[in-house]
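One protein chain is absent from this view; the other protein chains keep their places.
== chain A ==
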Amino acid sequence: MAGSDRRRMVHYLIRAVLLGGFALFIVQLARGDGLSLYIAPRMEPFVKLSALALYASAIYQVYAAFRASKGQQAADCGCDHEPPVSIPKNVIVYGMFVLPLALGFLLPEATLGSSLAAKKGMTFAGAETLANARSGERAAPSLPASGNGGGDANASASEAMFPSDEYTASYAVYGKQLYAQPAIAVPDQWFIETLTTLDLYRKNFIGKQVELSGFVYRDEAMGADQFAVSRFAMNCCSADSLPYGLVATFDNAAALRKDSWVKVSGTLEEGQYDGGTILQLLVTHIESIRTPDSPYVYPDYNFDKQFE
């Protein structure tokens, strides 16, 4: 075997191992339900498909290595993909592929938590998330134009309690539904939407019974009896996830371990955080829960359509 053939064979084999490694990593995640830690459910089928394509490429590389060992050119596209000769350069290039694989296989699985939430900046029960989603537009609901005297007294009273504009119409409808419930359980599928509604129509919900679950988050701006019940909201993948939470007060808050998962219930009230007034939960009951199978929440892009 000529030296250049041997060199090509080694390259093809390294590439086969790396491509196969990524395919295996995806398969391993998909089998253990770990894929949801990295990407949103709606992207999962595509990532699983790409594992197939990676396998196919890996198998092709093995075939190319076999051809090279026989001194034959593999099917050539003539695009000058010849691997570089310099060894340090090769170590660097292949090292870049090995690093994420090694991290993925060797480090234990974990979820995003307080440390990243602090870097990314927590959003507390957040009418301002609406403003973000509407790219800077002010989301404060404007009062409906006065003077359209129709409707019975009840309806107009609830209209006055839940004023809305074109961007907040669905939140107003959802708000009325929540208001009718004796106790509000914040659902995972509408975590952000529910917190946003509660905050948007804050005055109406003071004194209401609310229950939600999330991980414990704390920062310096909080009082000794404060913590936040938080979730990461993911759009596509872990890198674009942002932390959302509701501040809670609880006498024994300091005893709670950060990043531990809790289910809390209590009544809504207004509290102080970082020099501002925010919506917070006065905790009456708290229990420790295990990390849920789906630790993240996902914004519902069809939220508006539910209320048309």
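In this section, a contact is a pair of C-beta atoms (placed from the backbone, for glycine too) under 8 Å apart; a residue touches a chain by one contact, two chains touch by 3 or more; residues count from 1.
Operating definition for what follows: contacts and distances are computed from a predicted model.
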Tell me the UniProt name of the left-out chain, picking from "Permease", "ABC transporter ATP-binding protein", "Transketolase" or "Cation:proton antiporter".
"Permease"
Out of A:V10, A:V98 or A:V173, which residue would touch the omitted chain in the full complex?
A:V98
Selected residue (touches chain absent from view) among A:S69, A:S238 or A:T267:
A:S238
So which bits of chain A touch the chain we can't see?
15, 19, 22, 26, 35, 37-39, 43, 46-47, 49-50, 53-54, 56-57, 60-61, 64, 74-82, 88, 91-93, 95-100, 102-104, 106-107, 110-116, 119-121, 132-133, 135-136, 235-240, 242, 259, 299, 301
